[in-house]
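One protein chain is absent from this view; the other protein chains keep their places.
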Amino acid sequence: MTVSANPPSLGLPATIIGLVAGVILTAIGVVYGFIQGLSVQIIILSAIATLGAFVWAWRFVLGQFMNQDAEPLGEGQISEGRRVWLQFRPAIYGLLVLLALFIILSLTIDGFFNVWNVVSFLIILTIIVLTRTLGRHFQENRSAFIGIMVLCGLFSIGSMNIEGFASANNIKSMLLFASFLGIASVGQTLVALLGGLDLSIPFIIGAANVGLLYLIGLGVPPWLAAIIVLAIGTLLGVINGLLSYRLQGQALIVTLGTGFAISGGVQIITSIGSAYSGNVFGQVPPWLSNLAAMNGSTFGLPFPPVIAIWGLVLIVLIAGMRLTVYGRYLYALGVNRTSAKRVMISELGYWVTMYAISGFFAALTGGLLLGWSGGGFIGVGDQYLFLTLAAVVVGGTSLLGGQGGYGFTVIGVLVLQVLSSFLIGIGLDFEWQQFIFGLLILPMVALYARSPHIRTQI
Amino acid sequence: MTATEHDITQTAARRETIAVRNVKKFFGPTRALDGVSFSACAGEIHAIVGGNGCGKSTMAKVVSGVLPIDSGSVSILGETPSTPAESKALGISTVYQEVLVADESTVADNIFMGADALFSKNLSHERKVQRAAQLMKDLAGEPVDPHAIAGTLPLGLKQWITIARALVSEPKILILDESSAALDFDSTERLFAKMRELRDSGTTILIVTHRIAELIRISDRATVLRDGRDVGVLEKEEITEKNLLALMTGDESADHGHGHAAPQPVDDTPAMVGEGIGVWAGTKPFDFRLRRGEIVGVAGLDGQGQDAFVRAIAGVEPVLTGTVRVLDRNGDRHFVRSLADAVKNRIAYVSGDRKREGIFASLSIFENMVMPLYREKKRGGILGLIDWGTLGAIFKREAGNLLIKFGLREDRITSLSGGNQQKVLIGRGFAMRPDVIVLNDPARGIDVGAKSELYKHLRTFAGEGKSVVYLSSELEEFIGFATRVIVFRDGKPFDAFDGRTLDPKKVLEAMFGQTDGSGLAASLDIAPRHAPVAPLDRDNTRDAIPAQRAAKRDGLPRSIRIVEFEGGVRKARDVNPEGPRP
Partner (left out) sequence: MSQAGMTLDGNGEAVPETEAAAMVRGGRANPFLLVPITLFFLLLGLAVLRSPSLMTSYGLGSAVIVATPLILATYALMASVISGRGTVDLSIGPLIGFINVTLIQLYAAEILQNPIAIFAYAIALGALYQFVFALIVIYVRVQPIIVSLSGYLALSGINLVILPRPGGMAPQFMADWGLGTSIFSPVFVILVLATLAWLLFTRTAFYTHLRLMGSDERAAYTSGVPIFIVRIGAHIISGGFAGLAAIAFTALISSGDPSQGTTYTLIAVTALVLGGASLGGGRAGVFGSFLGAVNLYLITYVLATFNFGAVQSFVTNLAYGSILVISLLLTLIIPFIQRHIHNFSPVLYFVVLGVVALGVILHATNDHDPRARRAPAETAVVTMQVLEPIPADQLYVGPLEVARPDARTDELRRDAVPMILSAILLVVIAVFLRLAVSRSNRRTVAPAVAVVVASLVLLAAYLVREQADDGAGTPPQAPAGNTERVQ
């Protein structure tokens, strides 16, 4: 199964093209290095790295293409050169485009050409090559593999280019925000496995956030208030589940509607007798703050307990999905509901349960966010409207149901979080992040979740 | 009568319109077409025929331009269409197996779908409506409101819409891919009349079908496919069931059911009792008894209620009226009202519609087989942990029994061939250790070898004193396999036959309503309500049927049987236009 087991054998023309391209690339690098007056050691090092990585990449990419296309082109009478060209065309195009992009960036942006960027470039190249080669062997979990590759790449590039990116503090804060997103995405993942969607998550988060503080402000003991809020969140999830089950295929709109209603309703309740509509003030109990604040500690260890909670949820969910009847039946139902009915899996039961879990975790996220921010705000969940979806989709869970899992979503969450930290690190604002997230989703989905051509569906 | 007309047209236009040479088409590792050649001429009805999964539907899609080919050449009227739009422009119309109708649009729009240019209409709306009304009246035999929303119509009329759509463009080539599936008998007659009319005006008609009886009547030439290859072309005179079957099955596997005697129950202990069952509204209720150790075959033309019947006794869908009760080992009776009841009382159901209600496409072979046992074998109480060890043993046993060929048990089920997928599903049924197993046309699309293994397995199963209900659309399956065969017509049993003296000709006649239904009254544990003989008292008389007739049938040469069968079909055709109507 490993690539090294069958080393690709390249034809002579291919090897020569590769070597020439590699040498040219290295030469360009060296020239630039001297022009910018970098020290000779760095230039030599990066030149060697460039050449080595390029030749390696070349061998692997072409090896894959050769193995794949070895047979069908045999019968044609086209010349050797043309054959090679046809065979390696995509790889050559891809490398040329990347190279061109890099050169253009180097030319246009002052100081772009330094050793770290060259290394970053090489890392990107490596990731692409690895995804193209090794990724073929991961048919089931291809998206997870790609996700992990992207994660590693992003993290290494980030830690090289950004001061303090790999510091304990930054990692802690990334994990903290990832925990919020991760907990909020639990429900979205489960519901997506059934083939549904839950857009009420952000509204429940906001409602729980405000509602919890409101209850605390009324004098309800905080622990009781938390239980009430979680119970109500679950109840709302049950309603969502019932409605979405009845209105098959319209889960998106239904949950949007209930979300609106929930958010409006909670605000009306909390605003009664209050002079400041929409904002609730109250004292957040210290244990809640400790749960989710940056400087919180878990049994004396210096990280907020919410990360531990997330880890626990993660383990329970992944184990549960793999090892228990409930998890397997969830998949069965998502794959083929008629077949599932024949083995007596209760469709309504699973819809209601999954939406209830979704409501519960949304309410939990809302409560934790209250501990983090210390003040209630109905709009606190707004960014999760599409972020949870994005995490699910980037991770590789199909929105049509039956494929994926929470482990995938965790990868999606981490990719989004590291990317977001990275973008902040290189000085891009929230709006740019959102822009890039948006553009990222499309190719990620296109990699593994394309619909079949209409020809094959007749 | 048609032969003389046909001779005239044949001499008038013997122009080759479709020429397919050595076409190959692969779907991943599957070879759907593996070098098919055939040709069809103007003014003939050409049949593409073959068993399930032989590539005949793929062939139809290739000719109509839906699927591109991997190698070979296709020439239709001198061109090679690569999309349906191109083939339409060439004058090719296709009616696909699936009823493709836009439910939200009107009948008229549906019929004229694709007839207009991109922006301008080629025909005014009023003309279209008129034409649509006329066409539907001619074809469906009843007036249909051309403004009606197609989604509100029954399936039969929707099928007519797709046929009308193909006819409205006055095609030079008409391809019908199993188009009579949703039509009843009268409708099929009208369709055939229409086809002959078109043929006589010089249209090439390509029909793709597995219904042998129909194609013998209608086609002028037939190309037989087997395993993605063309194995022979038959001219009009040669199209007989004998020849067709010999070509379709290949000689080595033609005799699957023979040489075996149908299993007989050891005693008359009932396994299941149905009283006053009605599956259609307004039909007379009937009783049904299933004994331990017997295999009951269920047959009928498509959509005559047999499907609803087997679903009802398996608890998949409730019966309309009456009760179904199953008897456990102690003789206690339990109602079967739902799937839960059925599973509790050890009734297993295996569907032949694998894709829709069988497999879990993206799950492993292992999970697909033992899925229903998860709940039963779970550990850790409410935690519901799956007991991999026990299930692994069960999987191993069933996979071994059924000779399922697979790589790793963690591979996806879709990596298996259709036959092996079906075996996994049958294994799922057996894994539940049922007393009664209900199979709904399980042999659909599986090869002959797998079929005979399945029969063997079911025979052994019945030999253990358990019972099998087996619905099949292919009568040959019952020979030497079923203890008795019940034929359904109009939502109720129409006739019944003893498996030892089973004559496919008689069964076919019964399916078309040409027998007297005496089999029901005789002794076969299935009776219309208020029959003169009380259903439960007739068990003893059954043994009176002379056993030597079975031996006689076994000695019968195969060819004679087929000739008789063909004669039966002929007779059915001659009789039917005046025959009783539903």
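First chain written, first letter: the chains are A and B, and each begins at residue 1.
Rule of thumb we're sticking to: a residue touches a chain if its C-beta (ideal position, glycine included) is under 8 Å from a C-beta of that chain, and two chains touch if they have at least 3 such contacts.
Please read these numbers as outputs of a predicted model, since none were measured by experiment.
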Specify the shown partners of the omitted chain in the complete complex.
A, B
Absent-chain contact - pick from B:34, B:70, B:189 or B:341:
B:189
Out of B:142, B:237 or B:464, the sole contact with the unshown chain comes from B:142
Which residue numbers on chain B touch the omitted chain?
64, 66, 83-85, 87-89, 94, 96, 98, 100-107, 109-110, 113-114, 116-121, 129, 134-135, 138-139, 141-145, 147-150, 152-154, 157, 162, 165, 186, 189-190, 193-194, 197, 577-578, 581
Considering the whole complex rather than only what is displayed, give the residues of chain A touching the chain that is not shown.
243, 246-247, 249-250, 252-254, 256-265, 267-268, 271-272, 275, 277-278, 382, 385-386, 389-390, 393, 399-400, 429-439, 441-442, 445-446, 449-454, 457-458
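As a working rule, only the chains that are shown with their structure count from here on.
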Centre to centre, by mean C-alpha position, how many angstrom separate chain A and chain B?
46
Within their complex, chain A touches chain B through residues 323-326, 328-329, 331-332, 335-336, 338-344, 402-403, 455-456, 458
Can you check the complex and tell me which residues of chain B touch chain A?
61, 66-68, 96, 98, 100, 316, 339-340, 343, 349, 351, 356-363, 367, 371-372, 374-375, 378, 383-386, 428
